[in-house]
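Incomplete set of chains, arranged as in the complex.
Chain naming follows the written order as A and B, and within any one chain the residues start at number 1.
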Amino acid sequence: MKFEKPVPVQWIADFIGAELIGNKEQEATGINEIHKVTAGDISFVDFEKYYSASINSAATIIIINKKIDCPDGKTLLVITDPFSAYVKIVNHFRPFEPATKLISDSAVIGKGTHIQPGVFVGNHVTIGENCLIHPNVTIYDHCVIGNNVIIHAGCVLGADAFYFKRRREREVQYDKLVSCGRVIVEDDVEIGAGSTIDKGVSGDTIIGKGTKLDNHIHIGHGAVIGKNCLFAAQVGIGGKAIIEDEVILWGQVGVSKDLTIGKGAIVLAQSGVPASLEGGKTYFGSPVGEAKPKMRELAWIKRIPEIWEMVNKNKKD
Amino acid sequence: MKFEKPVPVQWIADFIGAELIGNKEQEATGINEIHKVTAGDISFVDFEKYYSASINSAATIIIINKKIDCPDGKTLLVITDPFSAYVKIVNHFRPFEPATKLISDSAVIGKGTHIQPGVFVGNHVTIGENCLIHPNVTIYDHCVIGNNVIIHAGCVLGADAFYFKRRREREVQYDKLVSCGRVIVEDDVEIGAGSTIDKGVSGDTIIGKGTKLDNHIHIGHGAVIGKNCLFAAQVGIGGKAIIEDEVILWGQVGVSKDLTIGKGAIVLAQSGVPASLEGGKTYFGSPVGEAKPKMRELAWIKRIPEIWEMVNKNKKD
């Protein structure tokens, strides 16, 4: 997330109550998770093993829970609980704005777009031209919808990322990382009834141009879906997964988070994808493998009793 | 879909810009996909290998992308892109009618039926007597609901078929087959919260009398579900599947398109059904097999290390 205007780093330090080390004249231009940071961003780190990756990332300002040497030109904000400080900044710059009616006054809706009854369009939402939004859809604040998009009834775009920090010592153990990313739906996308697309934690969840989603599909926070993909019903995609162009996922496929499925891959129904897949191939199984060897495995399983018999016969000879 | 009144075939030819071959005096009474056509229907074909099946089907008028001999009494409409011509006709005779309020004036709602707040009832919808439609349900145009039907909150009936023609040469590759079928829910059906039932491409998606669906169920376009079926939560049924009477599907079962599950079959939880199943039996697995042999397979898998040991022992002897 980028701020509307640059914020002096000293103001941030005072706001969260952190000790400021390094460049005191910095201006923060946004706030992001480590994998999304660009120059000017605030990020945070609270595990020693990620210190190095974090302070050497593109982030300009790092909220950290230990006083360490600050690289030239960067700023460290030292505080006991960087996670909570990050959440405090997000809540300040992207506060929840309660809605009082179904279509927000701050939403921008393009020419030729028709919005059916019962649709919620949140604050600062942009919808392009010639779209059709069917009844009882919910579009949370800050979503961006392109042109010629069809969204079927009951869909939810922009719900919060499912992202928590566990604190085993507390009574309520899961601490919510308040998300400030957006959902971006590009032109010519169609989204089936009852599907949900979560916003990114700090970056954007993207549905690429011309992609078609069937019903009951779940797209996790920050996932990036390519162009001209086809997902059948009840597919689930984990957070920050990257699905390249022209990927076809059949019904009930589950895809784990933080992986890449290469261009043109086809994953057969009910398969489970725990790790990255090369493009251009067909896959099957849970966990998934290439479809042909997987099918042969199934045939081999049926032959175990035959092998058993042979082994016993060999024994007797 | 049947037209409200017969349409001269010459009018159709002019409307889509096709060359008319064969019977010029024909009247079209409807438009349908090849597997649903009856006499009087317009259908289309754009693959040479389906030409013969198409012109020998019950369809009276065939939109086709090659000039071939026309059987007696039929009419061919020759045009470069039959798919787009078919879509143009559907859009003309079944245009999208934007709604301005939650319950359409053209909907017919029976005596004793109660519709809770937030429900959308589209144009030309019929709902029978003594039904209970819970909040935030969406019923698209032209759906037909019987008597004593209960539809739980958040359900979506009549969303578009998930059916596209791929045109790899275009930037936006998936071309939507606009659907004009209906959803028909027979008497005494109950549909669980958040379920979705898509309309047929040209025919009807049917939920048979007395069938009970749990939550998050997806029924694809043109599927025909028999009477007294029981589907547990998160089941998905592909397009045009035929599920005969008294079939029981447990949770998260996935059923592929274009197949038949015979009367009284039971499919255990999380199974995947890629092809037709005989009735009266119990099935399990992904892909599915009869349950007992499948369970034995699982037991055999656990014995592979034992077989391995025996084989190695045989070797040493």
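The criterion applied here is as follows: a contact is a pair of C-beta atoms (placed from the backbone, for glycine too) under 8 Å apart; a residue touches a chain by one contact, two chains touch by 3 or more.
Source: prediction; values computed, not measured.
Of the identical chains making up the complex, 2 are displayed, while the complete assembly in this file numbers 3 copies.
Please note the rule applied: only the chains that are shown with their structure count from here on.
By the touch criterion stated above, chain B contacts chain A in their complex at residues 96, 98-102, 118, 120, 136, 138, 140, 154-156, 159-160, 162, 164, 171-174, 176, 194, 196, 198, 216, 218, 220, 234, 236, 238, 252, 254, 256, 270, 272, 274, 286-287, 297, 300-301, 303-304, 307, 310-311, 314.
Against chain B, the residues of chain A that register as touching in their complex are 114, 116-118, 132, 134-136, 150, 152-154, 187-188, 190, 192-194, 209-210, 212, 214-216, 228, 230, 232-234, 246, 251-252, 269-270, 286, 298, 301-302, 304-305, 307-308, 311-312, 314-315.
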